[in-house]
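One chain of protein is taken out of this complex; the other chains stay put.
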Amino acid sequence: MMDVAAQLLAGKVAAGARAIRWLDDRDPRAGELLRRIFAATGRAHIIGVTGPPGAGKSTLVDGIIAEERRRGRRVGVLAIDPTSPFTGGAILGDRVRMSRHALDEGVFIRSMGTRGESGGLSRATYDAALVMDAMGYEVVIVETVGVGQEEIDIVALAHSTIIVCVPGLGDEVQAMKAGLLEAGEILVLNKADREGFEQTWRHLELLLHLRGDGRVAGGWAARLLPAVATRNEGAGAIVAALDEHRRYLEDSGEFARQCGRRSEQQFLALARAALMADLLCGPAAELLSHVRARRLDPYTAAEQLSAQLRAGRTPR
Amino acid sequence: MSRPLDRIPAAEPAAPAPAEEQRRWEREKRAPFVAAHPERREAFVTQALKWPIKPLYTPADLDAAGFDYLRDLGFPGEYPFTRATQPNGHRSDLWTMSQVTGFGKGEDWARRARYMLEQGLQGLILEHDLPTTNGYDSDNPLVEGEVGRAGMALDSLEDLERAFDLPFEKLRYLMSVCNAPQPVNLAMIIAALEKKGVDPRRFVLHIVNGILIEYTCVGRYIYPPVHGLRIATDCIEYIIRNHPNWAPISIISAQLQPAKANPVQEIAFSMAIALAYIDATLERGLDIDTVAPYFHFVINVDMDFFEGICKLRAYRKIWAQLMKERYGARRPEALKIRMMTSPTTIALTLQQPLNNIGRLAIMATACALGGAGESMTTPLHDEAHALPAEEAIRVGAALQHIVAHETGVADTIDPLAGSYYVEALTKQIESAALAEIDKIAQMGGALRAIESGYFQRTLGREQYERNQDIETGRRKWVGVNHLVHPGEKRQIEIFRAANTMEEEQVARLRALRARRDNTAVAAALDAVRAAARSGSNLVPPCLAAVKVYATHGEVCDALRDVFGVHTPDSQLTGV
Partner (left out) sequence: MPTVPARPLRILLAKLGMDTHTVGITVVAHALREAGMEVIFTGLKQTPEAVASAAIQEDVDVVGISSLSAGHTRSLPRLARLLREQGAADKLLVAGGVIPEEDVPLLQEAGYARIFIMGAATAEIVQYLQDWWSARLAAEAARE
């Protein structure tokens, strides 16, 4: 029997892959595993890559991997693709575009389905990134599904978020404005050899200017960079910007703070889930049925629940 | 006594209008019949397009389609060429009859080629093995196990010199299928013909040169699409300027069929692809009346008899229209599409292979009825198994002769014209295809459609749907889901290439590299790279390189050094 935690801490890919499987499947062994590897986490630079479909994210990630490898870093990649909401199945094809790294021992690519989540990531993505972190990968790239406006989960999960755009998107750029473009640290305008490049570039420059984050003292001014991913052009500048951002995060203490915030969010999410599970077995179950039948209004029900808990009535 | 007015006969009641008559027939005759005898299918639809098929077509359908004989059909050999591109159809010349061959080492191909010529075939198609079509030499570790299997192994000029041990006086044409490394392949053929002293004006060499379809659905590409197009255009330009009697391009829209394109998609995608090549060639300073006549299509028909026939007619009309209206072509030769037709292999079954002979006969007849074009190829009835066996070759050849000489279908031009169904369906296919061509043009043309994955995604959806049609039984396929014989014993002899072939080819390659002038080879490869960078035509430096026995893989690698390799955005179509 493989001691998965010990082996993944020693960098064994098969063990890391098994650990991520447990997380993905919500296997009961996952909790114990995370406990054992937690101390070894907090070092990796987690990079999110997002953008609309067709922007060339995977090809760009392929270039970024090559560039990071050239700098001697070991790279983990989590490539997320949508799970069908009707069948629960998925076709995960992102690693196709990174196939030149297939035999590089310093690169670990893992594909995941969203499995019911809607923010562009799966529930296990963050913990999977921790596994890669614990294995010793200095850079962990998370490539999201790319559905546009809903993709805000990545921003919370990653230290640095790259948003990939293409020229002539028009309406899609408008849609992205509302959410993502306000939060990404590096904007990449891919397919720079396309028509409409100048126009879209100016548009994005304007957006960044309006964001004004560079004007805050000590703040990070978002970078706008061009790329032609299919010709391997632009990855060098992107990685340089990522390195700069990482230095900025470390110098300002943000790096550690973000890791802490993520731990906090994980804790709250887990606690919330555990509490809800308990409650729904206990007094809340009865209250819930009253609410459903409209015998009781939700507000009163919630108050009654609080009162019961305060009074120390423990759930069954 | 009769009065004058009595002698005037009473007026006949007005004859009922045909539409009225049809409604009456439907109401009084057909509907009651169907009530007592339910139709054998819930819905009758055409096989690929899945368009509803009416019980009856009448002149009203022609009216509804706005059919006008002179405008829509015209006369054979005249715009819009719907009935035939030649003024006398197949009454003067039959189509050239040909078959696929090509496997193994050069001399194996030559042996089978000679056999086929003896059996009455006049054209040969040279398919290359997967290492060759993907730009690798036989000794590249990546291609182990693949050498000489799917076609001929062509590592160097020597291999072709061996293959060209042929009675060239019996050969009317030779087609070479080798899209991604086309300039290298073309150079080798030219050099081999020179060595054999064959006069290039005495027969027609067709190079397929069809890289855009490879990106769309076949997958044998090497370089990024924009460079693939440049390479193809170099070959087109070279041939037009140096060997004007040859054919520098074939749009094998037939390859879209295994990818499950329906007739509208076939026409639209293949035409859009043709337009991309034409536009690129016109930029080299050639004019449309010179360029258009060089374009050549390979079109398959499937088992839906009428979809096939109407598709061929629509192809002729649409090409003529595009050349005239988009480019202002004036020469008749520019407006007449050239095509090779063929029954499709995707209709053939693994099960009960002898049934396939019947299927081939039906499809070959459809080709002849739709207008077989310049030549027809018959695939072989056991093609679903492995590569062809001698017996199957003989049967395939005979089929074409049977259709041509025993049925009479080729003895009058476009015999089904005027059929209410055929004309209505032809018009429907035509307008849908023109709309799709327009849509692709809006996207920026075929190159953009390929880069954005539009072609691939569209086809991927069709593939899944069609497969489900068979698995659910929506579509009946004899031997597969209808009249199935479980545990049938197959008796067709399967052709097996010799296992030692790969080792022999590898050994020959090593020997070649040892005895050639390697300094000359290195210099020649540098010249190839320089031409790739500068944009000058690649064929002359490739020719110089193959003549000093640079290998196929070496020249392709030189181009990889400059162009890079292509990894597409969506390799799994329709995902």
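Here the chain labels run A and B in written order, and each chain numbers its own residues starting at 1.
The definition used in the following text is that contacts are C-beta pairs under 8 Å (C-beta built on N, C-alpha and C of every residue); 3 or more make two chains touch, one makes a residue touch a chain.
Remember, it's a predicted structure, so these values are computed and weren't measured experimentally.
The residue touching the chain not shown here, chosen from A:G113, A:P167 or A:G234, is A:G113.
Contact with the chain that does not appear here is found for just one residue of A:A102, A:A293 or A:A311, A:A102.
Of the listed positions B:V218, B:I440, B:L509 or B:L559, the one in contact with the omitted chain in the full complex is B:V218. Touch with the chain that is not drawn comes from one residue among B:A84, B:M97, B:L124 or B:A150, which is B:A150. For chain A, the list of residues touching the undisplayed chain reads 13-14, 17-18, 20-21, 25-26, 83-93, 95-96, 99, 102-103, 108-111, 113, 115-116. Contact between chain B and the unshown chain involves residues 130-131, 133-134, 136, 142-146, 149-150, 217-220, 258-260, 349-351, 384-386, 460, 463-464, 467, 470-471, 480, 494, 497, 571-575.
Heads up, the rule we're going with is that only the chains that are shown with their structure count from here on.
Averaging C-alpha coordinates per chain places the centre of chain A 47 Å away from that of chain B. Interface of chain B with chain A (complex): residues 224, 452-453, 564, 566-567, 569-572, 575.
The part of chain A that touches chain B in the complex is made up of residues 54, 56, 58-59, 62, 91, 93, 96-97, 99-100, 230-232.
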